[in-house]
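Missing here: one protein chain of the complex. Every other protein chain is in place.
Chain nomenclature is as follows: A and B, assigned in order of appearance, with residue numbering initiated at 1 for each chain independently.
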Amino acid sequence: MEWEVVIGLETHTQLKTNTKIFSGASIKYGAEPNTQACEVSLALPGVLPVLNKEAVQCAIKFGLAINAHIAPRSVFARKNYFYPDLPKGYQISQFELPVVGKGAVTIQVPAVGKNAAYEKVVNITRAHLEEDAGKSVHDLKNNGAVEGMSGIDLNRAGTPLLEIVTEPDMRSAAEAVAYAKKLHELVQWIGICDGNMQEGSFRCDVNVSVRPKGTEKLGTRREIKNLNSFKFMQQAIEYETRWQIETLEDGGSIQQSTVLFNPDTGETRAMRSKEEANDYRYFPDPDLLPLVITEADKARVQADMPELPEAMKARFEAQYALSSYDANAITTSRDLANYFVAVVDAGADAKQAANWVMGSLAAKLNAADMSINDSPINAQQFAQLLKRVGDNTISNNAAKQVFEAMWNAEGEVDGIIEAKGLKQESDTGAIEAIVDEVLAANPAMVEEFKAGKEKAFNALVGQAMKASKGKANPAQVNEILKIKLST
Amino acid sequence: MALSIEDIKKVAHLARIEVSDSDAAATLTKLTGILGLIEQMQAVDTTGIEPMSHSQDLSQRLREDVVTKTNLRDEFQKNAPVLGNGSTEPAVAGGLYLVPKVIE
Partner (left out) sequence: MINSSLKQLGDLLQAKKISSVELTQTFLTRISQYNPSINAYIALDEAKTLNQAKAADARIASGNAAALTGIPIAQKDIFCAKGWQTTCGSKMLANFIAPYDAHVITQFDAAGAVNLGKTNMDEFAMGSSNETSYFGGVKNPWSFDRVPGGSSGGSAAAVAARLCAAATGTDTGGSIRQPASLCGFTGLKPTYGVVSRYGMIAFASSLDQAGPMAKSAEDCALMMNVMAGFDERDSTSLNREKEDYTRDLNKPNLDLPLKGLKVGLPKEFFADGLDVSVGKVIDSAIAEYKKLGAEIVEISLPNTGLSIPVYYVLAPAEASSNLSRYDGVRYGHRAAEYTDLMDMYNKSRAEGFGAEVKRRILIGTYVLSAGYYDAYYLKAQQIRRLIAQDFVDAFKQCDVIMGPAAPSTAFKAGEKVDDPVAMYLQDIYTISTNLAGLPGMSVPAGFAQSDDGKQLPVGLQIIGNYFDEARMLNVAHQYQQVTDWHNRMPDLDKPNLVMPEGKV
């Protein structure tokens, strides 16, 4: 039987605020345990929540970015369950009336093997504001008092989250990963999340089920929790899909459950603590009033909204005559796009800028695991380099050497060209002299060329370039050689 | 909706309150009485009536995103419970609250 996998994602994006969603405690990452756990974070008796304005702005921003319905009135609800990292015994979330309703995200699924790349629309069911839980620390030092114990750190408790839920629209691990990457880029693009997956700022829960291809009814799903890298997501979905298909083909059945992915074994396993069916007893939080968002609120946020990647991509194609591929690549991150624009604004040719930024620069950054913001070559210098290619001061080859030198912080463009003697010879008279010398020294090659061997021409160009120590403008060498050989 | 001992046990589990078998029987009697009182509601037709969560029809006020809290960990942890199971030490170590091993 042929099977089809059906995938939906729930993504917890940690919002880029200064303080918690319901209190004025800092959410800075990496603080000493419980030093950012204020009385509200700790759920001391008598404390009350007050909603963070910035968290609401972030939610509106996201809603606008995915063309979603933004609820004029949404309600905070309590999700009741006991867990030591959940100090109140309930999580304040949104249930029946979320702040962001239906929207959509367009993803580019890359080519895999013989399958070509394609675009797909993933529908967003909803996005809602909620608070994060704290952390359980298991690897406590084994002094007598803590044996068999876990430690609870509530610094993270109350950190604002926007949980973004998709329809079960994805049909492969590749689609799920493409969506996750796209969402990851988008939330950073609009500045609502720092996207740091190691620190847990962007965490995906993936719902996976399988069904016989061609059928409508959804299979029983298992939820893979807390995936914090795209690589793991790919592996986990692939493993889980195989496991579910094998289980069903062996005559077994799938139990709805929550599973964890073990990166060491590449396998998924059901969580022990979530075995029992939960009854969260949601009800509207009486400590919080309905969140009202007016048209004016939305307009204010819209005014602050950066140009979105789709719009920017279209603009780059039109304004800079970039290919769709290049425009897409340049707009995968806002920082990258900003860098590109800065290079072009500083006078570089757009097409060249796109090639260089996506080529040599991207390769270097990747290899060094650096972001564009950490690039040792600033946009002005980069533009200067491309201008020196454009005005024939240096050849493309020489430009690569200059780029290397700039990466290694050896100085500015013109200084490096000077120091390394990379300036290109463009004086016609000087090149003519070199060409004459080469022709005189290689009569055999000249004969071969005249006998119809095209290769001999390239050999002569090579000789001329060699004679100029690589500094002659190759285009000029070509041109002059052609004229001389035709007379 | 008649309440059973199983209901009591299920609800007690959800609420994380240990209930012995004898307690459960006594609780069942009292809770059945209270539910009897509550059942009077079912006589009212509430079709189309908007539920009322708050006594005033107001909207949520928003707080500026400014850090106002400082580190009071030591003060707060003075209230940490006693660890138990033979230890009279507070259930904290290295700034963490200690609980029996959390199994995921």
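Heads up, the rule we're going with is that contacts are C-beta pairs under 8 Å (C-beta built on N, C-alpha and C of every residue); 3 or more make two chains touch, one makes a residue touch a chain.
This one's a predicted model, so the numbers in the text were calculated from it and none came from an experiment.
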Selected residue (touches chain absent from view) among A:9, A:27 or A:51: A:51
Positions on chain B where the hidden chain makes contact: 1, 3, 7-8, 10-12, 14-19, 27, 30-31, 33-42, 44, 46, 49-56, 58, 60-61, 63, 72, 75-76, 78-85, 91, 97, 99-103
Sites on chain A contacted by the missing partner chain, in the whole complex: 39, 42-51, 78, 80, 82, 84, 87-90, 152, 154, 279, 281-283, 286-289
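Operating definition for what follows: only the chains that are shown with their structure count from here on.
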Whole-Å separation of chain centres (CA-atom averages), chain A against chain B: 41
Residues on chain A engaged by chain B in the complex (per definition of touch): 17-19, 23-26, 32-40, 42, 44, 50-56, 73, 75-76, 82-85, 136-138, 140-141, 143, 145-146, 148-154, 260, 271-273, 279, 281, 284, 286, 288-292
Partner chain A, residues of chain B touching it in the complex: 14, 16, 53-54, 58-69, 71-73, 76-77, 83, 87, 89, 93-104
